[in-house]
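One protein chain is absent from this view; the other protein chains keep their places.
Coming up: chain A.
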Amino acid sequence: MSVTVAQLKRGQKGIIKEFAEDILPIKLLELGCLPGNEIELVQVAPLKDPIYINVNGSHIAIRRSVAQKIELDIIDDTNVL
């Protein structure tokens, strides 16, 4: 199933799909948001935004608007809280 980071549940993981080059800021790519890498949703802020993820070992928080642009293939459904 293909979803975006914004749709993940806490503890859920996915693999980043290929994306068009200029939708994501270069900073995110440097932090490891590259196609093929794994993203885990760690926390969502109380007002549903920002979203706290672990990507490729980097723990970062991004805003929902950006998270909606990152498409994933979900890999692990067993760990959902």
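Just so it is clear, a contact is a pair of C-beta atoms (placed from the backbone, for glycine too) under 8 Å apart; a residue touches a chain by one contact, two chains touch by 3 or more; residues count from 1.
Keep this in mind: contacts and distances are computed from a predicted model.
Missing from the rendering is one chain, named in UniProt as "Ferrous iron transport protein B" (options: "Carbohydrate ABC transporter membrane protein 2 (CUT1 family)", "Ferrous iron transport protein B", "Multicomponent Na+:H+ antiporter subunit B" or "ATP synthase subunit c").
Annotation for chain A: contacts to the undisplayed chain at residues 21-22, 25-32, 34, 42-43, 45-50, 52, 56-63, 66.
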